[in-house]
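Structure first, commentary second.
Only one protein chain is missing from this complex, and each of the others stays in its spot.
Now for chain A:
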């Protein structure tokens, strides 16, 4: 069974009397352990699709099934709890809470879940060491570079062992060196820990790292290739 099962999904954005079919009848399955990129021109609907998959937004039609459960049928409270327990998120920027240290940021979702302090602290420390930030445990995001911040965000997204991690243009604000580092890290975590990653990008160098590339255009899947 795929981790993510999307059936005939559509989303209509209505604004100023105009409506946009941002996602238009998409069928898609993502399996466990995938490392998949969604690419497409600006305005093609990548963010809208990822928001629907992540339960941040609700479909206008069709279904998103995560582990067999339909996101669209949940109440807002249920969806929020579902996101907390089953999905990891990396956003383009300002992911981290500025008043918490790197360690506390990585612990945050686990603490929200009520995990015991020693468990979550060990897990967060291990992850930060693994991503090469073992010396930055008690540093706040403001004192970290953009690339370091995104790595902490990746660590936070997967610390609570979600079913998959969604990353909407995680490298959009990074220079090429940091972009390459982040991608290497994600790939490594995918290989070693079996974390399922679904990310969007504009960047062809990022695209190249993906093992499956879905090209999105006008709210529809134009091509879907394994590489």
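Side notes on the structure shown:
Everything below uses one rule, namely that a residue touches a chain if its C-beta (ideal position, glycine included) is under 8 Å from a C-beta of that chain, and two chains touch if they have at least 3 such contacts; residues count from 1.
What we mean here is this: contacts and distances are computed from a predicted model.
Name of the non-displayed chain as stated in its UniProt record, restricted to "ABC transporter permease", "Aspartate carbamoyltransferase", "Alpha-ketoacid dehydrogenase subunit beta" or "Cbb3-type cytochrome c oxidase subunit I": "ABC transporter permease".
Set against the missing chain, the residues A:4, A:37 or A:109 yield one that touches it, A:109.
When the missing chain is restored to the complex, the residue among A:85, A:203 or A:218 that touches it is A:85. In the complete complex, the residue from A:7, A:21, A:51 or A:163 that touches the missing chain is A:51.
Interface residues of chain A facing the missing partner chain: 51, 54, 56-57, 76-77, 80-81, 83-85, 89, 91, 94-95, 97-100, 108-109, 111-113, 156.
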